[in-house]
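What you see is the complex with one protein chain gone and the rest in place.
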Amino acid sequence: MNGQKKIRDYGVIIGRMEPGPRNSITDVPGVLVGHATLSGGDIHTGVTAVLPHAGNLYEDKVPAACEVFNGYGKSTGLMQIEEVGTIETPIVLTNTLSVGCAASALVEYMLERNPEICRTLPTVNPVVCECNDGYLSDIRGLHIKREHVFQAIEAAAEEFEEGAVGAGTGMSCYHLKGGVGTASRRVGLGEGFTLGALALTNFGALADLMVAGIPAGQIISDVQKSDELEKGSVILIIATDMPLSSRQLKRIARRASLGLARTGAHMGHGSGDIAVAFSTANRVPQTARADFHTITILNEEKIDTVFRAVIECVEEAVLNSMVCAAPTTGRDGHFRRSLSEYMDLILDGSRH
Amino acid sequence: MNGQKKIRDYGVIIGRMEPGPRNSITDVPGVLVGHATLSGGDIHTGVTAVLPHAGNLYEDKVPAACEVFNGYGKSTGLMQIEEVGTIETPIVLTNTLSVGCAASALVEYMLERNPEICRTLPTVNPVVCECNDGYLSDIRGLHIKREHVFQAIEAAAEEFEEGAVGAGTGMSCYHLKGGVGTASRRVGLGEGFTLGALALTNFGALADLMVAGIPAGQIISDVQKSDELEKGSVILIIATDMPLSSRQLKRIARRASLGLARTGAHMGHGSGDIAVAFSTANRVPQTARADFHTITILNEEKIDTVFRAVIECVEEAVLNSMVCAAPTTGRDGHFRRSLSEYMDLILDGSRH
Amino acid sequence: MNGQKKIRDYGVIIGRMEPGPRNSITDVPGVLVGHATLSGGDIHTGVTAVLPHAGNLYEDKVPAACEVFNGYGKSTGLMQIEEVGTIETPIVLTNTLSVGCAASALVEYMLERNPEICRTLPTVNPVVCECNDGYLSDIRGLHIKREHVFQAIEAAAEEFEEGAVGAGTGMSCYHLKGGVGTASRRVGLGEGFTLGALALTNFGALADLMVAGIPAGQIISDVQKSDELEKGSVILIIATDMPLSSRQLKRIARRASLGLARTGAHMGHGSGDIAVAFSTANRVPQTARADFHTITILNEEKIDTVFRAVIECVEEAVLNSMVCAAPTTGRDGHFRRSLSEYMDLILDGSRH
Partner (left out) sequence: MNGQKKIRDYGVIIGRMEPGPRNSITDVPGVLVGHATLSGGDIHTGVTAVLPHAGNLYEDKVPAACEVFNGYGKSTGLMQIEEVGTIETPIVLTNTLSVGCAASALVEYMLERNPEICRTLPTVNPVVCECNDGYLSDIRGLHIKREHVFQAIEAAAEEFEEGAVGAGTGMSCYHLKGGVGTASRRVGLGEGFTLGALALTNFGALADLMVAGIPAGQIISDVQKSDELEKGSVILIIATDMPLSSRQLKRIARRASLGLARTGAHMGHGSGDIAVAFSTANRVPQTARADFHTITILNEEKIDTVFRAVIECVEEAVLNSMVCAAPTTGRDGHFRRSLSEYMDLILDGSRH
């Protein structure tokens, strides 16, 4: 979509469902993604914002759910998603030590646009998720500021870059360069819907990497030694325009780990592995007055095809985050190669 | 302990276990509490810090657990407590919109003292809990700054004030003045231990208030009309020096709601009702090298007396937060009376 | 409703909402309750069945949720309620060691009425909850048989007995006689709805018992010594005809513990304290073909009044289970007095 070579462009097909036109989370109508990137010297970090829709999210919330696969992480805002099943701000991704700053900036952003928050209306729940980009970036420098959060939100668009950009700028995945990746699937229920995933990838040990069942990590290990241990985290954002309840979204979020597993993930002790899922149908208004309202939800007996879509999207989004990411030299000369550099070797190896 | 008149000083005895010498969470050896208070004009807010011990918490963590009774709240750091069962920073309490700022300040505080965080050692998990003091305070003004967090931590001591102070400065409870309160109980297992609770109270509807079974809210309602709805939250910090596993601490945290209920709580839709419990025994070092270690834990068959202690402490801490709080006039002339003003009426009423 | 003297008949009013016409869970239209009672000699046990509606529950499920306050119990069927948010069989209550037998009988009951279960249609999830009546009854004798389950289901009616009957026959509560109790509240949202609770009570230590804030247990302890420890469990069934999602039902179920707490409960280590809630609106058909369907749910901002209703119902249902229960002599001469025997003393005591 943006001229970048994605995993599918290498002839690697994940699963059997059809992607949307951009093979992106923004194939879900209304969903926008924006980045702010800080890159240079010892600083390789940034912010990525995912907007469930372009309107005022506080006034017009979306049904949502989250699932924590391993909770060694500092993401914030998940507790309220779990309790009331809605998201009411953009979802902001950044580095681990900048969550507080980003949450504060997101609160300011929302206060500016909603003068009645904490006056006649309730509080606002900022959703900020993170991975630790400290291997490539001077994370202790706390370089993310208020303006980067605003900038990422304001840059949100249907077209966005993947790889070493935004929150993905300094991330590592399977000891190669990680970053931001996305994928989507068409789901043929009703009049047809789209489900998309965006992954912020920062996990895994090289030898474990699998690309569509090929033991890519072992092939690469033959030429690039790595004795690092698995470390790090992954954030998975799932979006769909299918009408779903927050309970159904939770079941969908839970399947994201299966897509992860197919790339070789072990969900290490020190990881913050989290999925956040939302539906853009069934908006929840801030100030509804009626005692009751009607919502449309999926017949639960038909949900398996949505489970399949999320598993395929997550597996592909992780791989996209890697092949789209350029090799990066960061803090103290730390270096990560790109999966794209090894794709010929991997595909070649799998043919013999 | 600090010259303040607590609920027990009115002759109201909660439960049947003995309090510690201060009837305070700081009866648990090593636990310290400090406040930073901003009070004047439209600003009535602050920070309260609870330190599980006076040493370096990142190097020397404490076993911990949390329980979310209702998750409409913005507290941060709970996910990692749930996953790995430890706390590694001071616990900071403040207002809802300042959580991001406080988390960021707490990260800075920890980075300053631990140069290897995010270098050779893992990330750090700031624990910040909150209630919404927007009725009495200009919460949208974001008046809490980095220095108030540092100030509260550095003020931490065994003796501390209760009532309208620190994070409790602008809180409301049962439509009266809320704030910070504490209580403790002696638990006679083994050589004897102490369990203490600290409550940040900001919940409840006046008519529901019960004081040791007396329908205090209804007695007060006869002289002070209130048609406000239940709103708000409560944070409960539970400390003990008894050796407990994080799983045992979770079971203990879960009982805090029973103490709340005895004061009349309904855990309303819009509340962030949370308990965080820790034990100062069984420290978990950051850099242990052994593959295995031994810990001492409670024989689970004896845990009922600990459950009783936490229920009594929570009930009494809530009442202490109210009777110790002076009446307060805040933002836009909003006003909260103090429970202490009604204690004669209540005790008188219960006698007839 | 059935000539029994309930707590309200003693002039004790719990809360401020209005009960339904029978002050019973069967005030919720369609809900039926039936008992099978085994009483005599060393055997004091039985079965109670709660039917969400009189039709075929497998074909026409009800939205449901459950909450486990303390999980030292053997109830079965809760996992699937949690996952898919529906109930598809009568809810059967019995003694702890008879859960397997009752589950098996309930499966047989459902198979007889649904020839396509496990043929063209899925499996069926029997819901059986329990408390341990071993103090008064020879529970090791496994006296509950298949026919008692059928008998309880077939006896289900709008009018049913409370106290020492059905599953409540051998139960103890606060070291007095426990059993089955019920209460209901009118909830004035929309065109008006009813919420009801049924409690199977088998928990508590005498000295902790509170009756509407009066320290009844301490009053009784002056005349009846007890040094028994808290033991046992409680099962709370919540029904309503209000249209609610299973997520909303879960939030409602969670409040049941607050009603319990007001009677003096501590949720001891060895207790299986469980709430199961269902709504008779929004039926979920077994064989819906449409991809999507619309449901009506409560505006979440209005849920507080439902929380209040469940708290009041549970508190009152527990007290009804006790005052309606006749004193019972059981296994090995074990004896439980009835709360009804002390009501004069309690009410008298509270007036002085």
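Note that the chains are named A, B and C in the order they appear, and that numbering of residues resets to 1 at the start of each chain.
The rule we apply is simple: contacts are C-beta pairs under 8 Å (C-beta built on N, C-alpha and C of every residue); 3 or more make two chains touch, one makes a residue touch a chain.
Treat the numbers as computed from the prediction; the structure is a model and nothing was measured.
Annotation: of C:A36, C:L97, C:A212 or C:V310, C:L97 touches the absent chain (contact as defined above).
Residue C:G134 is the one among C:G46, C:G134 or C:G166 that touches the chain not shown. One of A:V84, A:C173, A:I220 or A:A265 touches the chain omitted from the figure, and that residue is A:A265. Which of C:K74, C:H175 or C:R336 touches the hidden chain is settled by the complete complex: it is C:K74. From the set B:L189, B:A326 or B:L345, the residue in touch with the chain omitted from the display is B:L189, counting the whole complex. Although one chain is hidden here, its contacts on subunit A can still be listed: residues 16, 69-70, 207, 210, 213-215, 229-230, 251, 254-255, 257-262, 265-269, 300-301, 303-304, 307-308, 311.
Where subunit B meets the omitted chain, the residues involved are 83-85, 189-190, 243, 245-247, 251, 284, 288-302.
Subunit C residues in contact with the hidden partner, per the touch definition given at the top, are 68, 70-80, 82-84, 96-108, 111, 117-119, 122-126, 132, 134, 139-140, 142, 269-270, 272.
Note that in this section only the chains that are shown with their structure count from here on.
Relative to the centroid of all protein Cα atoms, the closest per-chain Cα centroid is that of B. One finds 35 Å separating the Cα centroids of subunit A and subunit B. The multi-chain contact residues of subunit B, meaning those touching 2 or more other chains, are 70, 269.
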